[in-house]
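Presented below is the structure to which this report refers.
Note that one protein chain is taken out, while the other chains of the complex remain in position.
Up next is chain A:
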Amino acid sequence: MPSLEVKIGNLTFKNPVLTASGTFGYGLEYSQFVDLNLLGGVVVKGLSLQPKQGNPPPRIYETACGMINSIGLQNIGFEEFKKEKLPFLKKFNTNIIVNFFGENLEEYIEMARLLDSLQEINALEMNVSCPNKDSEWRRMGLEPELLKKAVKEVRAITKKTLIVKLSPQGDVALMAKICEDEGADAVSLINTIPAMVIDIKTRRSMLGTSTGGLSGPAIKPIALRAVWEASQTIKIPVIGIGGIVTAEDALQFLIVGARAIQVGTANFINPQATVEIIEGIKQFLIEEKIKDVNEIIGSFIQ
């Protein structure tokens, strides 16, 4: 059997397949379809200090090979997550990664402090790439100086594996380098891409808000490019996200340098996508007589 194990920060993942934040709830929702023990890791829905009610409906619209969402980071807040969701998640033998965000830098720091105190959590994924830019700190994914300060301060607060989730907009390699320089253990890319859909009769958006974030197979080529650019520039691991539906998609990300990948929208298409991708990677390695998945990672030939 080939080895599928990969390392990120001080963590070992039994395979490089994780779930993407916001597309797998808090794990429980998909446990009727997937044995969570089989996954490399579960990244939970983006969490904030206080519960957040999110944007008005309609919140999703299907596009060609993709979907656009304007959920607006609805979540149950830290306390309820700790009380109601974590006890379920910790029963599984997989890495638990909490995606988090704040309204301002103080909240990012406070979240990192609180999450750091929970033993059951293996890693933090700091979301600096929400497409909704209504405050200075929401723009940190696009502004190098803001990002630098934020990563530095969050790093100082937590010893846990720290992943920074970046936007595909702007200079991805530059932003990834800032994360590395400020002590992040990994970067994950990409988040959804800001996008729009219009109803020509009403002349309004098809969503409750004017814009949303595009995800799914439609964004895969953009994500691959971003992962490649970042992994050429930095030494810390890159986690690839964006339109991964099959094992072949996942392997493409590994080849351009991703150490692990996250499966997002594909969970909606096929609730068993994650386990099928793990199985498909394994089969590929067997067929190609490759003993260790790490041999594939970054094997792109220019």
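As a working rule, contacts are C-beta pairs under 8 Å (C-beta built on N, C-alpha and C of every residue); 3 or more make two chains touch, one makes a residue touch a chain; residues count from 1.
Just so it is clear, contacts and distances are computed from a predicted model.
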Of "Dihydroorotate dehydrogenase B (NAD(+)), electron transfer subunit", "Dihydroorotase", "Ubiquinone biosynthesis protein UbiU" or "protein-glutamate methylesterase", the UniProt protein name belonging to the chain not shown is "Dihydroorotate dehydrogenase B (NAD(+)), electron transfer subunit"
Can you work out which residue in A:Phe24, A:Tyr108 or A:Phe284 touches the chain that's missing from view? A:Phe24
Kindly state which of the options A:Gly66, A:Gly141 or A:Gly257 is in contact with the chain not pictured. A:Gly66
It is residues of chain A that touch the chain not shown, namely 22-25, 29-30, 32-33, 45, 53-54, 56-62, 64-67, 69, 71, 74, 216-217, 245, 265, 267-272
